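Notes to accompany the following structure.
Just one protein chain is left out here, and the rest sit where they should.
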Amino acid sequence: MTAAPQEMLLKIEGLHKCFGEQAVLAGASLAVPRGSLVAILGRSGAGKSVFLKCLADVIEPDAGEIWFDGRLLARGDAGVRQHFRSRCSFLFQSNALFDSLTALENVALPLEQTMDLPAGEVRERSLEALKQLELEAFWDRYPGQMSGGMQKRLALARAIVTRPELVLFDEPTAGLDPVRRNAVFTMIAKYQRQFGFTALIVTHDVPEALVAADLVALLDTGRMVFQGSPGEFIASEEAMVIQFRDSEKELSKMLASIRRGETIHTEDT
Amino acid sequence: MVRAVGRYTLEIVQSLGDVAMFVGRSFRMAAGSRKLGRRVVRAMFEQGARCLPVILIVGLFTGLVLGLQGYYVLNRFGSESLLGTLVSLSIVRELGPVLAALMLVGQAGSALAAELGLQRNTEQIAALETMGVSSHAYLVAPRLIAALMVFPMQTALFCCVGLWGGSLSGSLLLGLEPGIYWSAVERAVESADVRECLTKAVTFGFLTMTLCAYHGFNAHRSRAGTGARAVSASTTRAVVQSSIIVLAADYVITSFLI
Partner (left out) sequence: MKQKQLEYLVGGFVLLGLAAVLYLTVKLGAGSLLGSDSYRVEVRFSSASGLNVGGSVHVAGVPVGRVEAIRVDPKDYSAIVTVSVLAGLKLPTDSMASIKTTGLIGDKYILLSPGADETYLAAGDRITLTESSVDLEGLIGKMAFGSLEKDETKEPAPVP
């Protein structure tokens, strides 16, 4: 964190969620400063996606409080929730594009359905969003006719077209090759700065996250075990952080040795 | 045993309440929905224009068979002139609404359940909700509104083609004077019969499309787990329950109206 007394756009306190017997979230808390890019790291199955979906109201948390822009998102208060939804976008891991609609219709849908805009402006703003993500040539294609990277960009276009203050990214790089992974993070960081939204990214790509994020949080066994700047993350002595960081280090060491032409020593050889 | 009955009863009551809430929510949310008309038109295409061939073919053959069978039975009593009465009353009162509804369940209802199930599965429904768009209003309401309009039309078309089929087999194949057939039809069918026919059609449309949408929409709550199996299980359930409810509702409505 750079400036200490920063205004928090989003504050999550003590989020709990159980699926049957299994407690996935056990009191996860997080504070997200306005205009920052926060990365939530964690192993697969640590509850990262569930945490994000609780924020986006896709999953109902069992307990806990979510404050957005100083207002409590109460469970029964439809007005506050609607307000939150109109200012927040969610990028699904699976993109969740509408496969029966063209690219342009996909992007136009949130504008058409939630805002009172004339048809011309809807079209204009949708095309503009497509253009920003270099998809304007494919406006009449269906998502099924696009590559994975294009679909991801289309999903991002749909997420930012409403000019939200907060964008939640659920594993935006899942299933992408390392080059693409980097490109996606660069893209997110670029648009985050360009549009000035606050971004919350769930990922397990440690190096990319450390480069792009302003703030890093580590979720493990349903709790936030670490929260701080990328520098603090690298320097941290927390056991989980070390474990998480060092597994990556092992990998890069291995990669480095391959690059030098050494054979890798595994237990068989 | 007693406990099982109790649990089963509670389950049924609960799911009935659930369906009622689902419908109520869909119509309530539809009130403020934007561009609803366009989606209703789309749904009317799915249930209407696209299902028209099936309706016409099945209607025609129903009429042809009724004409053939009826003629042979009536011929024994020398009452061929009653063929129009037989065909028109069976088609207008019972077969038209029931068969048209079953055909529409088979084509439009299964498609609706599978589509919604897949959209649930690929998080498209969740995506709508995160955008602040009511998935009930966006996906379900247009289908239900369209059903209320399309089912009576399809049923009426089915009846017309069926009556024509009856005259075709009666007059062309079996040599009955078409005039006798048609005058019997016009004499037999009352405005009450037509009212019964259309009442049934609207009711069936509402019930079946509600069930299909409900099961597709809640595919993720299926006991078959998730993914393709959940979609197939919910589609099957939608079609089976819709078909049963058509016949059950038909009995109830008939016994109330007669």
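When the chains are written out, they are named A and B in that same order, and each has its own residue count from 1.
By our rule, a residue touches a chain if its C-beta (ideal position, glycine included) is under 8 Å from a C-beta of that chain, and two chains touch if they have at least 3 such contacts.
Here the structure is a predicted model, which is why all the values come from computation and not from measurement.
Shown chains touched by the hidden one, complex as a whole: B.
Residue in contact with the omitted chain (choice from B:L66, B:V92 or B:I145): B:V92. Note on the undisplayed chain: of the listed residues B:L36, B:V54, B:A111 or B:L157, the one touching it is B:L157.
Although one chain is not drawn, its touching partners on chain B can still be listed: residues 38, 41-42, 44-45, 48-49, 52, 77-79, 81-82, 85, 88, 92, 149-150, 152-154, 156-157, 159-160, 183, 185-195, 197-198.
Criterion: only the chains that are shown with their structure count from here on.
Look at where the CA atoms of chain A average out and do the same for chain B: the two points lie 44 Å apart. For chain B in complex with chain A, the residues that touch the partner chain are 33-35, 115, 119, 122-124, 126-127, 129-133, 138. In the complex of the two chains, the chain A residues touching chain B come out as 53, 56-58, 82, 85-86, 88-90, 92, 94, 96-100, 109-110, 112-114, 116, 162.
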